[in-house]
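Note that one protein chain is taken out, while the other chains of the complex remain in position.
Coming up: chain A.
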Amino acid sequence: MISLIQIISTWTIPVLIAFIPLYASFRKIPVYESFIDGAKDGFQTAIGIIPHLVGMMTAISMFRASGAMDALIGLVRPLMESFGIPGDVLPLALLRPITGAGSLAFVTDLIKEQGPDSFVARIASTIQGSTDTTLYVLTVYFGAVGIRNSRYALKVGLLSDLVGFFAAVAACWLLFGLV
C-alpha cells in the first residue's frame, strides 16, 4: 500500500509530461508552439510573486529572529506534540486560510531553517500545496457578483482547512514517519 503511494509520487509528473503532448498530438495540436505560448506566462507569474514574497519573507524572518516565533510556538508545543504534530507548523495552520503569500513565505522559511527533507518541512509543504487560501477565494468569487451575506460558506471553508491540516499531518506520518 505504502509503496504504491510512493510510486504515485515518482510517476505522476513524468507520466503527465509524456501523456499531455501525446494526447495533444492525436488531436492535431501543434504541441511545441502551444508549449512556448503558455510558457511565456510562467515568467510573468514568477516575477509577479516577488513583491508578495519579499514583503512576507521580511516580516516572517524578523518575527523568527526576534524570538517572537519561538514564544508563540512554545505556548502550544507540548499540546501539539502529544498528538504527534510538530509544534513548528502551528503558525502555518493559522496563516494558510488567510494569506497565500504569507503561508508560502512561512513554509519557505521553515524549509530554509530545517532543510527541505526534514519531517516538519514535508508536512508544511503538504499543507501549503494541498489547499487554497480560503479568505482570498471567498473575496474574489463572492466579490465578483456582489454577494455580501456569505451565510455558512466561510465556516465550511475554515472547517475543511482544519480537516486538511490534520490530513496532511497524517499523510506525512503514514508515508515518511514510519520509515
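As a convention for this text, contacts are C-beta pairs under 8 Å (C-beta built on N, C-alpha and C of every residue); 3 or more make two chains touch, one makes a residue touch a chain; residues count from 1.
Methods note: contacts and distances are computed from a predicted model.
For the chain that is left out, the UniProt protein name among "Monovalent cation/H+ antiporter subunit F", "Cobalt transporter", "Spore maturation protein A" or "Transport permease protein" is "Spore maturation protein A". Taking the whole complex into account, chain A touches the unshown chain at residues 5-6, 8-10, 12-13, 16-17, 20-21, 23-24, 27, 29, 31, 34-39, 41-43, 45-47, 49-50, 53-68, 71, 95, 98-99, 102, 104-105, 107-109, 111-112, 115-117, 121-122, 125-135, 137-138, 140-142, 144-153, 155-157, 159-161, 163-164, 167-168, 171-172, 174-176.
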